Each structure stands twice: as structure tokens, then as C-alpha cells.
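Have a look at the structure below before the remarks.
Here the complex is missing a single protein chain, while all its other protein chains stay put.
By written order: A, B, C, D and E. Residues from 1 in each chain.
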Amino acid sequence: MVYVTRKTHFNASHRLHNHEKSDEWNRKTFGKCNYPNWHGHNYVLEVTVRGIPDPDTGYVIDLGILKEIMKRRIVDKCDHRNLNLDVDFLKGIIPSTENLVKQFYHELLDEIKAHASDGSELYSVRLFETERNFAEYRP
Amino acid sequence: MVYVTRKTHFNASHRLHNHEKSDEWNRKTFGKCNYPNWHGHNYVLEVTVRGIPDPDTGYVIDLGILKEIMKRRIVDKCDHRNLNLDVDFLKGIIPSTENLVKQFYHELLDEIKAHASDGSELYSVRLFETERNFAEYRP
Amino acid sequence: MVYVTRKTHFNASHRLHNHEKSDEWNRKTFGKCNYPNWHGHNYVLEVTVRGIPDPDTGYVIDLGILKEIMKRRIVDKCDHRNLNLDVDFLKGIIPSTENLVKQFYHELLDEIKAHASDGSELYSVRLFETERNFAEYRP
Amino acid sequence: MVYVTRKTHFNASHRLHNHEKSDEWNRKTFGKCNYPNWHGHNYVLEVTVRGIPDPDTGYVIDLGILKEIMKRRIVDKCDHRNLNLDVDFLKGIIPSTENLVKQFYHELLDEIKAHASDGSELYSVRLFETERNFAEYRP
Amino acid sequence: MVYVTRKTHFNASHRLHNHEKSDEWNRKTFGKCNYPNWHGHNYVLEVTVRGIPDPDTGYVIDLGILKEIMKRRIVDKCDHRNLNLDVDFLKGIIPSTENLVKQFYHELLDEIKAHASDGSELYSVRLFETERNFAEYRP
Partner (left out) sequence: MVYVTRKTHFNASHRLHNHEKSDEWNRKTFGKCNYPNWHGHNYVLEVTVRGIPDPDTGYVIDLGILKEIMKRRIVDKCDHRNLNLDVDFLKGIIPSTENLVKQFYHELLDEIKAHASDGSELYSVRLFETERNFAEYRP
């Protein structure tokens, strides 16, 4: 099996806040990640597809196509945006890195399947919130 | 001459907007950096002090002290904050990387002078907004 | 399943030497890693926890708590220390990167379990001795 | 189980071209990767060996030996070379990153097995074509 | 004075060869950089503009415009190309990193001057051939 990965990035603002809980609970639970006027990150996104290279091209997936899917489905919607307010597929989600990778995975799954070589599919989505913190969704 | 540099980081939100201009001018001039709901960055800050090492310590400046000055004067005020709304010494400043390095320089100048070895002083402040964009103030 | 990772670092000295073998065996086996006056590294430590995000917080584990556990159990004991002489849980261990990750894993296991979300647990410990050499323990 | 990884690099030229297809098919399929006068990359190669550390050395494999195997079998043959024209074990292969990692894996398998500790073996070969694109072979 | 830098990259093939000298001289002088079938690099390009931020925008130069100039004048001509054969402004130049930065500087000088704030201008061009080798032109 071969695993191919494409890396990209976007810059966004967010805030951790659970609307079903009190302000006090949120401040205590999330600390400075709950500050009211938002903060932000240079997110780095890595998407990995697993499969067998197509014998004609040597590709598990054309990385130019994967780049375009990642741009259209994730980057164009999140870049320079507020992850709590601006992104359709994140409505109602607390934008922790854990929750983001899960949502991104489901945004990408079908379209990657349709463009990968026979038998290949999305394997994992990894998101770096900072160089020191990252999460990966791999079902 | 020896130049010593200490690197740190903070995560903040911001937006480029000139309040003396129309919304249309702002949208046209700043593009996605003007989006209304903020975006953010993992800022990386490098502060360089130039001078002669103290013969007793071999230090131009104790990097533990420099780290503490950078933390108290810059990081504690900017980290997980909104650079347009939350930082006292940035009030009224358009938070471009160019303007930020100039403000940071003046925040740090006197206190670094007071703690560096004889004849040593702040040389430059460099700020990475992303891995691909950075500014340096070096008067 | 979601995997969350926290990265930190410490600077330490060490030397590869097996006290049950002759000096000649040690010199031949470990080469420059056996030099008598120690050498050292900027170690980079990555700890990964696997589980289901808590629905209230979106966290597999609060990374602030994970950071604190890693600091107290590993970094405070190893940073600016000699890994052969100074660290209680490494006594009698040849401090190869392989052996270090295994010891670190067992130092962290229970306390991470106690603080992670339901059903979550320590997944792996990865240690970079240099940018070119690293080991991972993943039972 | 412990996984140890050694990282190295080489600089090479290549071009994606399937000789069984027309020039038009190649241009359409591979785009700028098919440009006739070659292009090139600073390839970064990571080789991971999995096993149980030897009790006498603390090593899954002596990384000095692994480095020498990687140099002799891969780097000396590929560095400053043309991957389509100059490398014996790549003859007839379209040098996509996917195909390269598979060939590298088979070049390294037996010799690593012979030098690793009892029960240890090659686990994966990862190759970065750029910082943004990489492939891993892990059977 | 503020210095702003924009970083980008391209992948190209090249070979060091002086056509006015013998093949033997070239082999002896350039070693593996003279191998006949080309080799290549992931070049990283950093362009720095020095000046006074415009009071309306906070910009020394709009980095979006600088990015577009770098793309049109350098990246579009060099990416996935052969630096000895394919680039108009490099004809007859031995493509050492030293020579490349000088040519790139002169390609960029006037157009950057035309788009920077009053009194601002191109300060330096830096090119990384690898992570370990780079050159800077700064007249």
C-alpha cells in the first residue's frame, strides 16, 4: 500500500465556546482559548490518500487534483475567515482541532474517492493548529 | 560585534482596516485581510540584541531575562488576543506586520538597554506573520 | 478515532555505555556516542493521545493539561540534565532513543489516562534526538 | 514495539512520462511535470525500522549502519542524477513519488533485515518530493 | 526602516558547466554538479523590500502585489524548467546560486520600485538551493 500526502495551509480566527454552558464554565474550561475577541492560527492541513498507484500514471491520486479539491472544499471557505461564524459546514461545532479534522474528513471523503485510482481512498486528515499542537482523524 | 537573538511566538487575531477610509476603499485595498469577522496567525517574534559579551558571563544579554521581557511586554499582551481591539500599545494602529514590528521595537527598547551588557542594545525586531511573510524593524 | 499530539523539547547530555561490557566493546559498538566526556542534544518530544472528543469540550484531552503532565513528568526531570546520571526513572538504562521512548511512555501512561476523555488513552511517544534520528514507542 | 527512523536527502532531476502513451496524452496527464528538459527536487528520504531494542545496545538497528545502507543503496545512486536515465533499479519506472518509495523499499529490505536486531525489520519508506508532497510505502 | 520579505519556491533542473572550458576542466571543477543528465532542486526564494510603511495602508509594499511580481517574473519562467536551457534571462549564465540571485535581482528591481511605497525599494534577493546552501544578492 502507498500513502500519498498533500500539505496546504490557511489562516483563520476562532474561539472555543460552548453555547449550552455558562460564561463562567467556558472561561474556566477553555481559559485563554475562550477570550471574547477571538484569536487565530496559521493552520497547516495534511490530507493522506491510501491505495495502489495507477499503472499508467504512477499516481494514487493526481496531487494537482487533490490540491484543487482541498482548496475548493476547505481552504477557500476557511482562509481569512472566522471558524465559528463564517463556514457553512462548521455551524454549531466547537472549533477544537479534534472537531475540525473530523468535519474536514467528511467534507473531502466522497470527492477524493471519485478522483483517486481504483481501490484508493481518503486515509487521514491531519491539522496543525500550531507547530506544537495537531490532531489527526483516521477512522 | 556579536548579535544574539531570542525567538518566541503568540497566536492572535487581527484585521486590516483604516477607519479614516470608506468600507469600499478598505475592501479594495486589503482584500481578504479586511474580512469583517477577523482572521489570525501564529506569529513568530525574533528579537536581536547587539553588543560585546560581558567578560564574566560571556553574555551580550542573559537570554532568560530577554525571554522574560519579551513575555511581559509583548506575548502576555498579544497572545490569544485581538490586535485591533485588545492591546494598549497598538490602539489606533493598522496591525500590518510592518507597523507591528515598529511598535514592538519601541516597547522593548529601554528595558533591553537596561539589562544588556555595557554598550549593548536592541538591534532589530523581526515578526513572521506566516512562514512566507515577515517584517523587520532595524532603525 | 482522533489522535491529538503535543510537542515539547528539552536539552540534555548523555553517552551510550553498557557497564556490563568492556571499554573496548563500548568504543567499538557505540563509536563517538561513547566518548567519555558526554555529548548532548536538543531533544524534541511528541506525545499522542487517541480517543473520542468529549462532546462538551471538543477535546480528546485538554492540551494544557497534557503539556503540564509532560513538563512535570519528563521535561523538569531531563532538561539541562545528564540522562545517564540525573534522572530517577532512567537509572540503569542505556539512554538510546529507543530506550528513552519506552521509559517515557510508562512514565506518562497512567496520568494521561486519568485526564483524557472517556475511552481515550496514550497512543505513542516519539522522541527526536536530532532532526535526522527519531524513535517512537507504540505498543 | 519501537520504530526508529533515519532521515537523509538527495538532489535529482526527473520527468513524468509514460513511453507507451502519446506525447499529447503525457502533456495532458502530467502537465508541467512532463516538460521535456527535466525539472528536479531536493528529495528527503525517511526509512523506519520496527522491532525490539537489543538488550546489549539499546538499538533496534545501529543508525550508523542504517545511514550507510541508505547511502550506498539509494543516495549514491540517485544524488545529482537523473531518475529516468541514470539509476539501475529505476529503469522502466515512471518516477512518481509513489513508484519511487516502492522501489526504494525493495532495494533496502534484505540488507536492513540482516543488520537489525532479532525480530526487527524494515517498516516503511517515506519520500518527500517537496515539503508539500510526500509518499510512504508500508506493505 | 522596515524590511518586508516574501518567500516562495520553484522546482527546477540545472547543471554547472562552463562552455568555454574543456569537459575535463568542468568535471574537475564542478564534480557531481557537472553530471551530464542534470540534477535539480526545490529552490526557495526570498525577496526583501526596504522602506517606510505607507501611512494609509501600513504597507511598505502590498505583499499580494509582490507575490504576483515574483510569480510572473521568476516562478512562472523557472518552475519545472531547466535553468540552463529554458529561461530567457538566464541564457549564457552558469546557474550557480550566486549567479541566479544576481539575475533575479535585476529582473525584479524596476517593477518592485514602481509598486512599493514612496522611498521604498528592493533590498535583497536570497535563494536557497537546499536547506544547507543559500546565496543573497544585496548591492
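Operating definition for what follows: a contact is a pair of C-beta atoms (placed from the backbone, for glycine too) under 8 Å apart; a residue touches a chain by one contact, two chains touch by 3 or more.
Since we're looking at a predicted model, the values are computed, not measured.
S.K.: Quick one: which shown chains sit in contact with the chain that's not drawn?
M.R.: Over the full assembly, the chain not pictured touches B, C, E.
S.K.: In the full complex, which of E:V4, E:V60, E:V101 or E:L122 touches the chain missing from this view?
M.R.: E:V101
S.K.: Looking at B:V4, B:C33, B:I94 or B:L122, which makes contact with the chain not pictured?
M.R.: That would be B:V4, which touches the missing chain.
S.K.: Tell me which stretches of chain E touch the chain missing from the display.
M.R.: Residue positions of chain E that touch the missing chain: 16, 18, 21, 29-31, 93-99, 101-102, 131-139.
S.K.: Using the touch rule from the top, list residues of chain C that touch the missing partner.
M.R.: Counting only chain C, the missing chain is touched by 9, 11-14, 32-33, 35, 37-42, 79-82, 85-86, 130-131.
S.K.: Name every residue on chain B in touch with the hidden partner chain.
M.R.: Residue positions of chain B that touch the missing chain: 1-8, 53, 56-60, 63-64.
Basically, only the chains that are shown with their structure count from here on.
S.K.: Based on which chains touch which, give the shortest step count from chain B to chain E.
M.R.: Tracing touching chains, the least step count from chain B to chain E comes to 1.
S.K.: Of all chains present, which has the mean Cα position farthest from that of chain C?
M.R.: Relative to chain C, the chain whose C-alpha centre sits farthest away is E.
S.K.: Quick one: compare the interface residues of chain C with those of chain D and tell me same or different, with half as the dividing line.
M.R.: Under half of the interface numbering overlaps between copies: different.
S.K.: Could you work out how far chain A has to rotate to sit on chain C, using CA atoms and steps of 5 degrees?
M.R.: To bring chain A onto chain C, one rotates by 120 degrees.
S.K.: Determine the centre-to-centre distance between chain A and chain D, using the mean Cα coordinates as centres, and give it in whole Å.
M.R.: Centre separation, chain A to chain D: 28 Å.
S.K.: Quick one: chain B and chain C, Cα centre-to-centre, how many Å?
M.R.: 33
S.K.: Where the CA atoms of chain C average out and where those of chain E average out, how many Å apart are those spots?
M.R.: The answer is 42 Å.
S.K.: Which residues does chain E have that touch at least 2 chains other than itself?
M.R.: Touching at least two other chains: none.
S.K.: Which chains touch which?
M.R.: By the stated definition, chains touch in these pairs: A-B, A-C, A-D, B-E, C-D, D-E.
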